[in-house]
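This structure is in structure tokens; I'll ask about it shortly.
With one protein chain removed, the remaining protein chains of the complex are shown where they sit.
Lettered A, B, C, D, E, F and G in written order, each chain numbered from 1.
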Amino acid sequence: MGKQWVVYLSGEIHSDWRERIQTGAKSEGLDVFFVAPVTDHAKSDDCGVNILGKEENSFWHDQKASGINAIRTRNLIESADIVVVRFGDKYRQWNAAFDAGFASALGKSIITLHDDELTHALKEVDGAANAVCQTPEQVVDVLKYVTEV
Amino acid sequence: MGKQWVVYLSGEIHSDWRERIQTGAKSEGLDVFFVAPVTDHAKSDDCGVNILGKEENSFWHDQKASGINAIRTRNLIESADIVVVRFGDKYRQWNAAFDAGFASALGKSIITLHDDELTHALKEVDGAANAVCQTPEQVVDVLKYVTEV
Amino acid sequence: MGKQWVVYLSGEIHSDWRERIQTGAKSEGLDVFFVAPVTDHAKSDDCGVNILGKEENSFWHDQKASGINAIRTRNLIESADIVVVRFGDKYRQWNAAFDAGFASALGKSIITLHDDELTHALKEVDGAANAVCQTPEQVVDVLKYVTEV
Amino acid sequence: MGKQWVVYLSGEIHSDWRERIQTGAKSEGLDVFFVAPVTDHAKSDDCGVNILGKEENSFWHDQKASGINAIRTRNLIESADIVVVRFGDKYRQWNAAFDAGFASALGKSIITLHDDELTHALKEVDGAANAVCQTPEQVVDVLKYVTEV
Amino acid sequence: MGKQWVVYLSGEIHSDWRERIQTGAKSEGLDVFFVAPVTDHAKSDDCGVNILGKEENSFWHDQKASGINAIRTRNLIESADIVVVRFGDKYRQWNAAFDAGFASALGKSIITLHDDELTHALKEVDGAANAVCQTPEQVVDVLKYVTEV
Amino acid sequence: MGKQWVVYLSGEIHSDWRERIQTGAKSEGLDVFFVAPVTDHAKSDDCGVNILGKEENSFWHDQKASGINAIRTRNLIESADIVVVRFGDKYRQWNAAFDAGFASALGKSIITLHDDELTHALKEVDGAANAVCQTPEQVVDVLKYVTEV
Amino acid sequence: MGKQWVVYLSGEIHSDWRERIQTGAKSEGLDVFFVAPVTDHAKSDDCGVNILGKEENSFWHDQKASGINAIRTRNLIESADIVVVRFGDKYRQWNAAFDAGFASALGKSIITLHDDELTHALKEVDGAANAVCQTPEQVVDVLKYVTEV
Partner (left out) sequence: MGKQWVVYLSGEIHSDWRERIQTGAKSEGLDVFFVAPVTDHAKSDDCGVNILGKEENSFWHDQKASGINAIRTRNLIESADIVVVRFGDKYRQWNAAFDAGFASALGKSIITLHDDELTHALKEVDGAANAVCQTPEQVVDVLKYVTEV
């Protein structure tokens, strides 16, 4: 057998890019274990107040959530061999860029995934990446190549 | 005397926020040494091709630059005690969020600086910060408090 | 399946807070492995003299025990993804605050659990935490959210 | 000459123990540089709201302060060769025990300073210490011995 | 039983040295798990352009490949207990020497494998090694000795 | 169940102390996995020349062996949660003291095992230990206490 | 002023590339401190036997030297912010590639310097570099850009 690889999928939660990668990896029979942040947008935004109580002030509402979400994302990034960071054209996605920087400082391998039009804005993030992909299928191909036994 | 503190100023290079912080720190007599990325936008974007030769393809043009800029930013972040990350309302600023994640993984103290309207989009980055400021003057006040002998 | 999470339960050993968390996690079907210090008070205090011989002087009696207890607690904290630190209103609980600081320096995720009346005294510890809970059930909810597959 | 040693003085801010140590070290001509948290109680508690704006809720009042204070304490502990942690009989002093745990995980040398009556409650913290002192003068003697050229 | 050892086989991909080691380990019944870079020369050189698109310029052709290959080699070296580095008399093999330096900085155990005529040129690499072997069979003997239960 | 603990048994290979510990642990049903250096004295001393060829000079004879033995001992110490270091009254046993220092710098838990007459000579090593035992049975008791589920 | 940068110059010692870089940096008034291995070829090769005594066997002759040279190179690489690695067309230069890998694992910034004809053979090393230069003057330009105050 080979080594089981852990891949963290960071980034926008508004398209099916994660599903396409996981489905592709499965059909290729890759021994890859995928992890990701909570992808239900409202659930992720409100986890703090849902569990710890309501906050009138939106700043503290968000602080409660980010503390809890960080438990998940930091641990999963630390457990990962490869971190894939997806950027779409909507939303600020500063959390995704933050994840990329965090992973980079930990020496993790990074694959970025985005359309060509975002290239210039992502130059520093891409500069830190091992591979820059434009489609989820390319990501699967990189994983397939890298994990072959 | 006291310890000399090193503060890295990361973020948008289109306003005078760095000057306001450095001026404020100086007038308070703080023993703080400020470092920053190259803030001349064109110079920073073109440093790769200016030194290593022209690239037709903009992706490689940017890769050449980001590799060189990373020498500066990574070393300065590593040398810093505190990293201040400024977000404005223009531009993607993914490099700033990346710097924040990088600094966070290294255990650096982080101060974010941005207007309130960006709060929700910055919730994960603010969640990793020690202090969230709205004005450069607040940043100076934090530095003054933290560095008092 | 998902990743198995390891959670270290640090703090007072005079209430059933650990049992409530473990029972709650089990009924939610969470893939969490709980570890804790030795919770039998007398056994923990006397492990040094019980194994290595009696000491007349209480300082050395305690030193013998703390060395042995540290083997357990340090290794378990290092193995943990999340450290939960419980503070009650009795006892000094300096060992719990020590564990929190230890975990924080190692970059572990931290959840504190205490009544509201201790908030001001715990401000620095809570400041280092990802989440501040008031009931064991809230801790279970955080674990459930964070570990969902 | 010899190496300059950096010593962080953590703990209660309600007695003159820091002054006694610094005065003693000075009269012995020790090449020791002392650092400490902000010791003005109200200033330390209110630094968050004083700089970043008022909070009605005391939890968030304290969170604002602890984030800023952590910038100072974490950086100073990291810069220190030795961390002295003082415990008195008043107050919870969980922040001091937290500092001790933080320093311990970083491999710092630790000296605790407290009356004998607190010994049993401090057994785990003392267990992590290199020396357990009862007077500031003893701390000075340890520093003198350890730093002799 | 005993611990399972992970051994990374770095170096030239033009002889059967890896097969000889793996076959030898298997016949000795060693509990060793072998990992290696992609050993198909063309596949390795072209993985970048095969997945991410053609590059006219050979420098960028190679950069695309090395980024992807680094995902595999860095992760496998980090997972290894022992790194075996084979040098033959053909080719520059700078990637092998690079792997050896990378492994050395990470504190990995290193076994070099090469003919005697390369000894002087490899003096710094051999100086960092735990054992210098001349045949794959010697490597197997070292592994057998080191991993005995 | 509980966590499986890994314990490295370092030290003199001329008495049955390892067997007594392993037998005791087994009869107590402890979930402990024991590892150790090669304990066949001649085999350990000659592993270098046996595998890599004869050396006339005893210094190089020993260097060849120590390089290979270090592959085993360093990896096993790094994999261990606890390092037990046994000192007898014969032989210099500098390798055992070296192992103790190595383990200490890595933050491993350490248990020393020796007769009382060696106490003064071992004061620095004992000072770095979590527990100082006089019999293998005491070591088993410490392991039993520390690993209880 | 600015930060003083430390730059380690690794690689072939048969051309004047180091002098050209240092001269260039000086004329640009850069605040850069350059360090390098011992560049006297015979002195470097024979330092072991010159200090510690003759060895008949060339393998041990070289081992004595590489151990001593490693004291210098490892410490200087660790002290450096940037490591420049020069490859010429003569000699195996495995020590230079080793230095590059060592520096890479430590997270150092790397600049490679070589003619275009070596590009394919250096693809993995260049892949790990922040910048790939063809002349010492380009290296000076990178240093000038990166270190500007």
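The definition used in the following text is that contacts are C-beta pairs under 8 Å (C-beta built on N, C-alpha and C of every residue); 3 or more make two chains touch, one makes a residue touch a chain.
It should be emphasised that the depicted structure is a prediction, and the values quoted were computed from it without experimental measurement.
One of G:K3, G:R20 or G:R72 touches the chain omitted from the figure, and that residue is G:R72. Take subunit F: the residues that touch the chain left off the picture are 58-59, 62-63, 65-67, 69-70, 73, 87, 91-106, 116, 118-128, 132.
Interface residues of subunit G facing the missing partner chain: 33, 35, 38, 43, 47-48, 50-52, 64, 67-68, 70-72, 74-76, 79. Summarising the interface, subunit D meets the missing chain with residues 2-3, 5, 81-82, 107, 109, 111, 129-133, 138, 141-142, 145-148.
The definition used in the following text is that only the chains that are shown with their structure count from here on.
Comparing contact pairs by residue number, the interface of A-E is reproduced by E-F among E-F, C-D or E-G, since over half of the pairs coincide.
Per-chain CA centroids place subunit A at a distance of 30 Å from subunit C. Separating the centre of subunit A from that of subunit D, both taken as means of CA atoms, is a distance of 40 Å. For subunit F, residues touching at least two other chains, in rising order: 107.
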